[in-house]
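Rather than the whole complex, this shows some of its chains in their spots.
A and B label the chains in the order they appear, each numbered from 1.
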Amino acid sequence: MTSSTPHHWVITLVCADQPGIVHAVSGAIVQANGNISESQQFSSDDTGRFFMRLQVQSPATRPELEAALAPVIDRYQAMSIIDVVGRPLRTLVLASSAGHCVNDLLFRQRGGQIPVEIPLVLSNHGTLRDLVGFYGVPFESLPITDAASKANFEARVLEAVDELDIELVVLARYMQILSPELCARLSGRAINIHHSFLPGFKGANPYRQAHARGVKLIGATAHFVTGDLDEGPIIEQNVVRVDHSRTPAELISIGQDEESRTLTQAVKWFAENRVLLDGARTIIFK
Amino acid sequence: MTSSTPHHWVITLVCADQPGIVHAVSGAIVQANGNISESQQFSSDDTGRFFMRLQVQSPATRPELEAALAPVIDRYQAMSIIDVVGRPLRTLVLASSAGHCVNDLLFRQRGGQIPVEIPLVLSNHGTLRDLVGFYGVPFESLPITDAASKANFEARVLEAVDELDIELVVLARYMQILSPELCARLSGRAINIHHSFLPGFKGANPYRQAHARGVKLIGATAHFVTGDLDEGPIIEQNVVRVDHSRTPAELISIGQDEESRTLTQAVKWFAENRVLLDGARTIIFK
């Protein structure tokens, strides 16, 4: 009952760590006539959880593969995802007026470098309409001026998530703080990007603070959105070297480059099912 | 018949790629009451070979573990290593007069950062005697002035390899070209370090050439020794940024730092059984 051409599957599995899991999973793969082309696993000493990601070439259909894995998932009480390698993830992008992260995502999406499809960019400003339109992606802007318009914007986010079968929400320099309710609703499927410094700076205008303190490295952190906006589990970080001659404006420009590449990298890994949560931190199977 | 305290084993396995290997290996681990704490695998599209490295906690003795794995190794015609995690690798260091790589290796070995024991540093100069002695490591120098003294030096290398049960030979800025015979004898168990530039420079005084060409990055490459001295499979590479103001002497100093840390990293990975050969290239299971 298997199809004639083998498919390329990605399987993730998370459960309590114990002996025999790999043997059980690999047995299911054998049963589905699969060959493991990529495999990574990790046992967390922190949480006692076991994490596994496989890429498998197999002629099995999805129901056949699910049937082969079902006893294993059941036995180990595992959370598991079965997906096709390269399937584009349905992604909603939230933006404000800064275009660097949006442009990087759209350019690379079009070039086939990140497996996402973007049915909508939603912004609280109209600035990016032309840029987004060039890539043939629908664009909506809904101004946020007060509590009511913000609630309206967030309602549109949730509506779009439902209507458009959204699997990932990317905050591509969306400069509004999400409500706790929206954070909760998007838990584990929303990624934010923000600048990062050594040391960290709290409060307004961090680039100016970084300049005043004379930091030698500036960078960016991509992380899951949680109620504590900039404190969610970290997915990726990058830094670049700067020196005393940089003005605050130049630091911002340099920081934007880091933001773009860090966010795009995080989205790519998430879309490839390479990002798993282990309590407050992420397991990244690169 | 198992011991009361579980041991921490490392297992590597290389064979022709085919379905079922992971299942078979993990079955043997289950049989030995083992729990897999770290696992990496790779299927090479280039050579059709399958590579696997496991760390396993198991109360089994070595004979028990070998017995469990023997049918799998036999069935898949695999090359396999079974070792105890953290066992110090018997390492012979060859040096000339430059001390930066030797110092880095000895300091980190003493600090427990790299699992090697060094029963001998052998040099064609006496320069490093005090440095090596400080770390309590035996030191011999045998001058090389002509073909006969070079043959004598190489004979001493092979003798030491036998006498001292050497598993790895590290050329820590040993500035003599090894004879083809010695390269062949040490194949797969000798690591060399050399400077690296973009582009590469052939011939004498590469740092001066790099300076003349105005390269912006200089680095180092650690690789296995083969008959073609600087062309063996690459284990690790690093670079650092330089600019036009650097003199050739400064480039050398900067390059030496890269050489030290690159060589030490390569030795560490090798000693941890993380370096496997796939034709002309290495698989590194970090």
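Here, a contact is a pair of C-beta atoms (placed from the backbone, for glycine too) under 8 Å apart; a residue touches a chain by one contact, two chains touch by 3 or more.
Predicted model only: the values in this text are computed from it and were never measured.
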Same sequence throughout, 2 chains drawn here; counting the entire complex gives 4
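The rule is short, and it goes like this: only the chains that are shown with their structure count from here on.
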So, in whole Å, the Cα centroid of chain A is separated from that of chain B by 37
Touching chain B in the complex, chain A uses residues 17-20, 22-23, 26-27, 29-30, 33-43
